[in-house]
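Missing here: one protein chain of the complex. Every other protein chain is in place.
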């Protein structure tokens, strides 16, 4: 049976060079953020995206996933986060799903960094960065799932 | 609220230098094996294990997780694998859980490589390697979960 | 990772240098925050943060700088960032922090700025 199943696996798993889609589901642990970044970097190197996109896009996804872990799952490691990346002709998009607390992005104020410095507090930077970097940032909540959709247009 | 929750997070997430335990839950996709290896390497570098342990231990865990994906989940990416690493004084142990098909290790024959070469087939190498490398290899199946427990004694 | 490290070192004239190795993300930032709080508790407000071995920073890491610089300056100190890699510098730029923080590749000039000499 070992050989049979390996043969099947071979056909099923053979990398399709034209399909640029990748998916990771991972537990909601801040300790694992580096693996999420690794996953995104890995995808971008496979599609040979210019290096100057890489740092920013990794950052935007890291911010999104950090927020989900810290806020939607309140820093508890027992939730899941599903991250799908798709690269089309004109864009790279991320569809990020969690099953944590629903999130209403309209409650989030723009950060006022000068004020933050005065008060010694900080916050609101993550969503600001995500919006700075990405061309589209959309949230929806449906049947117990938060969906975050991030798009970066590619002008290569 | 951003600041309050960050304060809490700080206390909760602060790395505990004496606790050597790490956990990753990941979707059952062969594409993600490199992240599992990265996770194991990362753990071992944190605990400063001698480098000659690293390659072998990573290999044993990779074999275990590969088997779970290929056999327990039949190469379907919709399952989960939970990997916990614990480093005690005398050993490093891996507790790997999956929710796929039950597995009876007694069915697995030792590989006969000379015979495999003659017949042009292969198989049975993964479990053999796992047993070569690890000091304990235990399987149990209980309430729908496969548990695999791997232990390597450390003689430092 | 596996290699996140923070080292502090007292330099001359009340200046402390903090060297960070690895990445400053939502998981590791709290250790950096703790380091700075400890220094503040010891009345060390003149800080040079050596970022030359930081490969990555996210808003959580940048937030530590934002949260700390005000108190440092109120106490006649400052936080100066030295030798950030391009990707790290880019995050400071994106957040508009490059105008607020002194960023330099030169430790000597950072110390001069802090001690006012």
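In this document, chain identifiers A, B and C correspond to the written order of the chains, with residue numbering beginning at 1 in each.
In this text, a residue touches a chain if its C-beta (ideal position, glycine included) is under 8 Å from a C-beta of that chain, and two chains touch if they have at least 3 such contacts.
Bear in mind the structure is a predicted one, so any value in this text is a computation, not a measurement.
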From A:45, A:76 or A:138, residue that would touch the chain that is not displayed: A:45
Absent chain, residues of chain B that touch it: 30-31, 33-34, 37, 55-56, 58-59, 62-63, 66, 69-70, 113-114, 116-123, 125-126, 128-129, 132-133
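Methods note: only the chains that are shown with their structure count from here on.
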Reference chain C; chain at largest CA-centroid distance: B
Distance between chain centroids, defined by C-alpha means - chain A, chain B (Å): 25
Distance from the mean Cα position of chain C to that of chain A, given in whole angstrom: 27
Chain B and chain C: spacing of chain centres that average the CA atoms, whole Å: 38
Overlap residues in chain C, where contacts from two or more other chains coincide: 1, 26-27, 63
Residue numbers of chain A (touch at least two other chains): 30-31, 34, 70, 121-123
